[in-house]
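The complex appears here without one of its protein chains, the remainder shown in place.
Coming up: chain A.
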Amino acid sequence: MSPSKIPPLTYKVVAECSVSKARAGLMTLRHSEVDTPVFMPVGTQGTLKGVLPDQLIEMNCQILLGNTYHLGMRPGIETLRRAGGLHSFMGWPRAILTDSGGFQMVSLLQLAEIDEHGVKFRSPFDNSECMLTPEHSIQIQNAIGADIMMQLDDVVKTTTTGPRVEEAMERTIRWVDRCIEAHARDDDQSLFPIVQGGLETPLRERCVSALIERRVRGFAVGGLSGGESKDDFWRMVHVCTDRLPRDKPRYLMGVGFAADLVVCVALGIDMFDCVFPTRTARFGCALVDRGQLNLKQQKYKHDMQPIDKECECSTCLRYTRSYLHHIATNESVSCSLLSVHNVAYQLRLMRGMREAVHRNEFPQFVRDFMARHFEGEPLPTWIREALAAVHIELPPDIVDEQAAAQS
């Protein structure tokens, strides 16, 4: 078989948790192998804020996310084509995933109007009226050349209810066919459809059923993590993963808080992305199992420990909380140092989950993680229920035990 005949994405489940829906897999893309479950750091404009590609490779980051909307504006499709795609333009040899651009239109722009044709918006640079159609989104993504691309979907606010949600779901299915039709580089790039359907189980089920009829190599779950209740959130993920095929990767868009990652891996998700780790870094916050440390707080002024003793990132090996306290948000290098740590934290968490699935000890990993994460605080009910739905039982809250002992 010639190399071009090997599909641009192959996915293999390597190990499965015998209790929950968690699985560890290997996804092989044109630019990199990717061990799943995976967290993909977001490099919106062709760079992960303040971090060099070499540093990401040192951290064993295998796949980055780029934003089609931003890259289509700057440097623009022509420049990306002449550069030979985004990999070459930004000097990143490993895998890239791009979104469709639709989400940014709706979230960033005031004047976005959606009809059957596409998304109409005003350019923030020259105020001209532009139209992003499914075909146009794919055209830009073909120029970017990411290993995985997303279909343009009809995005509605997560909390929207009523017929608009169904319309958006149906339109998303119609648009995926236009995207597949427009996709000109199927030998190099894989197009993922996006499961929509708001917070309504029947709509999600219908959407999955329709999408799995299409010839695609993986699926995304969209329209979540936008302000809905956690109770709705996990149930929608659960519904989707129950019906998505076992042999293809599943990507949950925009999710990246540690506890959410652990729950959603248990529910059978393989891929995640989120700007949170790098955004919070810019505000002087460092991720730890317990949540995050706001290093600007006075209590860290003379704290001579690393952010996390267990962490082996280049920031923790070299710098104290005290020093980071002094430079956080003052010296721009602090942004790089905390981004490195926070991305390393996310990658380490995912590695921990993969290894636990391999050893078939994932339920214990979840219990240990939750104990560290909530440390004496009562566990949120939604986490308890979500994990119970995949047969991972968590011990009763310690707080409750003490209360019980006293009564």
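In the analysis below, a contact is a pair of C-beta atoms (placed from the backbone, for glycine too) under 8 Å apart; a residue touches a chain by one contact, two chains touch by 3 or more; residues count from 1.
Definition applied: contacts and distances are computed from a predicted model.
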Report task. Pick from "Brix domain", "Queuine tRNA-ribosyltransferase accessory subunit 2", "Trafficking protein particle complex subunit 6B" or "Large ribosomal subunit protein mL40" the UniProt protein name of the chain that isn't shown here. Result -> "Queuine tRNA-ribosyltransferase accessory subunit 2"
Requested in this report: Among A:I180, A:I212 or A:I327, choose the residue that contacts the chain missing from this document, as touch is defined above.
Outcome: A:I327
Report task. Pick out which of A:P53, A:G118, A:G254 or A:P363 touches the chain that's been left out of the picture. Result -> A:P53
Requested in this report: Taking the full complex into account, find the residue in A:K12, A:R82 or A:R372 that is in contact with the omitted chain.
Outcome: A:R82
Report summary line: Note that chain A touches the chain not displayed via residues 45-47, 49-55, 70, 74-75, 79, 82-83, 89-91, 282, 301-302, 304, 314-315, 318-320, 322-323, 325-327, 329-333, 335-337, 340
